[in-house]
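Apart from one protein chain that is not included, each protein chain of the complex appears where it belongs.
Per-chain residue numbering starts at 1, and chain names A, B and C are given in the order in which the chains are listed.
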Amino acid sequence: MHESSSARLRITCADRPGIVAAVSNFLYSHGANITSLDQYSTDPEGGVFFMRQEFQTPHLDLTRSALESAFQGVVADRFEMDWNITYSTDKKRMAVLVSGQEHCLLELLWRWSRGELDCDVRMVLSNHPVHREAVEAFGIPYHYIAEAADDRAAAEARMLELLEGQVDVLVLARYMRILTGEFVSRFPESIINIHHSFLPAFPGADPYRQAKDRGVKLIGATAHYVTAELDAGPIIEQDVARVSHRQSVEELRRLGRDIERQVLARAVRLHLEDRIIVHQNKTIVFR
Amino acid sequence: MHESSSARLRITCADRPGIVAAVSNFLYSHGANITSLDQYSTDPEGGVFFMRQEFQTPHLDLTRSALESAFQGVVADRFEMDWNITYSTDKKRMAVLVSGQEHCLLELLWRWSRGELDCDVRMVLSNHPVHREAVEAFGIPYHYIAEAADDRAAAEARMLELLEGQVDVLVLARYMRILTGEFVSRFPESIINIHHSFLPAFPGADPYRQAKDRGVKLIGATAHYVTAELDAGPIIEQDVARVSHRQSVEELRRLGRDIERQVLARAVRLHLEDRIIVHQNKTIVFR
Amino acid sequence: MHESSSARLRITCADRPGIVAAVSNFLYSHGANITSLDQYSTDPEGGVFFMRQEFQTPHLDLTRSALESAFQGVVADRFEMDWNITYSTDKKRMAVLVSGQEHCLLELLWRWSRGELDCDVRMVLSNHPVHREAVEAFGIPYHYIAEAADDRAAAEARMLELLEGQVDVLVLARYMRILTGEFVSRFPESIINIHHSFLPAFPGADPYRQAKDRGVKLIGATAHYVTAELDAGPIIEQDVARVSHRQSVEELRRLGRDIERQVLARAVRLHLEDRIIVHQNKTIVFR
Partner (left out) sequence: MHESSSARLRITCADRPGIVAAVSNFLYSHGANITSLDQYSTDPEGGVFFMRQEFQTPHLDLTRSALESAFQGVVADRFEMDWNITYSTDKKRMAVLVSGQEHCLLELLWRWSRGELDCDVRMVLSNHPVHREAVEAFGIPYHYIAEAADDRAAAEARMLELLEGQVDVLVLARYMRILTGEFVSRFPESIINIHHSFLPAFPGADPYRQAKDRGVKLIGATAHYVTAELDAGPIIEQDVARVSHRQSVEELRRLGRDIERQVLARAVRLHLEDRIIVHQNKTIVFR
């Protein structure tokens, strides 16, 4: 969707009467035209309130910083809000991390090149050298981080050097190394992973084999934010496909690739459009 | 969800800045606690704006009629709104019309008896006598409207006698007679039909045979509001199921029954919760 | 589909060349007209072979026992087959076990009354007295097995008294008591349970609350054969529905009921049509 100049406000606070009115008034009075408004409350009595508003900015009567400072003073303080505003003109800077399998990586790059993902893809990092040509064909730098089996720390240090301050979001597009808690803590709610099962079923290694062994009739994929605990971060998006006894583990992998590509692409898009609020290891997703 | 005392406001008007603020302010200033807000605009510049707000009413500072009159004066006139408010304490009165097949009828009655459909089922009308026992077991009056093949008018007159002023919504639960435009015009946007195909594919008679003949790989069902034009009213809900060459027409009918039941029940629930706004023969459905 | 007189042959054996030819020849030479044939091999070299053939029996040149004895001698011994034949004229006798929630029970009884489930429903057993009227309206005996909290053994003994020798298949239609291994062992591959999650995610108690806590974006249901290990038996059928942060635990339960009903009904039908072969805690399902 093209909005020549718009902004997105996301809010989390304790629910009580008057929030929508206060926020809408504030935006209206400063010349913002609200084009989309979503809200959700866990409970109108004593629950937690979440809201996302998207508004056009051409007629704002304040600068960004003045607007944000006024919002803090006039609205946010009163309701003790956690909030932030993002601007469509500030494109998010993205890095993609990948291992041997390229299907999720290529899906993202293809969608990005078509204009479906509104971001700057700054670089691709991999512990495999093989995707260089495909990535560079998109005009994107490719960094092969060779990794001694016993030196995870050095690899992560090299990655941090490339990433820190340079990117806003990291996408693990079938990146098969476990990131340390230390590394993850540098990018809170900013690392998106695709896990090739319907979590919490089949966490960990080789989920398609686990699925075959258990004899499930559906296989799935899960996109989630990465936290220190493996495969346990807030779930953004999931989907499944029907299978039967006939599929070998290899065929489950092939079918699974199609789900992984779709689920990861949808999750990345939701993130880039600032449609997600994380709360207590779960996501509120305003579609 | 049970809200002991709540109301729903639905609005349609030309989009322009300030609507959300004006409505939210009005409700807040009169003691309404907004628990749900959905809005949609076909285009922020010159489009049509739709909104649904659900709010709790215990702390309202005005009577219903005073509130509505104030809303008209303070907000609706200013934005030239089409609007209405419904109250959770005013249960909708429902009639179900059915022919020979009872699966949709029983699905609705079972859900209603379980508390899933918040309405009063006032009566069941049928051109078949066979469902009397099943319906009366739910404590609901059953009216068998015998119908001479050449006297549609007399049957409709009899039905109008029973229905008019007595019910707010009519559900055609596989009612296989075509209602006249005259009859339909008495219940605008208040008659819900389930058609046993994925409309606009296979309108008219025997859609499962049409589906078999065309060799489609999915069959579907469509719930829609009834208008004067057969099978062409605003679509509320649709769903499909996968089939193959193996299913006979009879098996398509059996599989189709499951989709029909689900789709009709979902559509009726959406209507009862005032989640639908009809505009230019299409529906805006706020879920 | 009604076939006035047909039989189903199911076979499991080591795969090697010539099985299909041998079985098909045998049936053809004795006047059986094959109407359906499905086969599957885990691996043509050294794998396990599974086959289901459905055939019409009016022109058989042998009695049942002579046919079966000839099959053993001519075909089964040669390939060391596990096999059995069931006959459409021998309707399976079914019992349904249920606790407080009746949605799965009623779904089965309604489908059975409509002719969708080809079996004799012999009785309904429950640890709750409340469903008697609904069940007896279908002409089916209802046995309320009162249960002291500390006397599971007595309850199971009473149930066995009613069931053993009287039924061929037990359906746990949201029966919320855990059956002992001893009880289960009396009905091998003949007890079908519906679990209200997408197994192996969320086994055990209150899976919808578990699902809410984990923040999954799909909820599901799983029909499986009951084994001594809780929620770990061979999976017959699964399905899911999309949910979001908006659904409370109670709403997940309501949405889940629709999936449970569909999944259990499909699984029971597959069982009644002898479409399932169990092998190494997994199912081969020939649809």
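Just so we're on the same page, a residue touches a chain if its C-beta (ideal position, glycine included) is under 8 Å from a C-beta of that chain, and two chains touch if they have at least 3 such contacts.
Computed from a predicted model, the values in this text were never measured in an experiment.
Q: Which listed residue (A:W83, A:W110 or A:Y144) would be found touching the missing chain in the intact complex?
A: A:W110
Q: So one chain is hidden, and I want to know which residue out of C:P44, C:P129, C:P188 or C:G204 touches that hidden chain in the complete assembly.
A: C:P44
Q: Thinking of the whole complex, not just what is shown, which of B:D15, B:E107, B:D168 or B:E237 touches the missing chain?
A: B:E237
Q: Suppose we count only contacts with the excluded chain; which residues of chain C make the list?
A: Residues of chain C in contact with the hidden chain: 17-18, 20-21, 24-25, 27-29, 33-39, 41, 44, 56.
Q: What residue numbers in chain A mark contact with the hidden partner chain?
A: 1, 103, 106, 110, 114, 116, 137, 248, 250-251, 254, 258, 262
Q: State which residues belonging to chain B touch the missing partner chain.
A: 40, 198-202, 214-218, 220, 234-240, 244-246, 281-285
The criterion applied here is as follows: only the chains that are shown with their structure count from here on.
Q: Based on C-beta pairs in contact, work out which chain pair has the most and send it over.
A: A-C
Q: Can you check whether chain A and chain B touch via the same residue numbers (shared by over half) or via different ones?
A: same
Q: So, what's the distance in Å between the C-alpha centres of chain C and chain A?
A: 42
Q: So what's the Cα centroid distance for chain A and chain B, whole Å?
A: 37
Q: Touching at least two other chains at once: which residues of chain A meet that condition?
A: none
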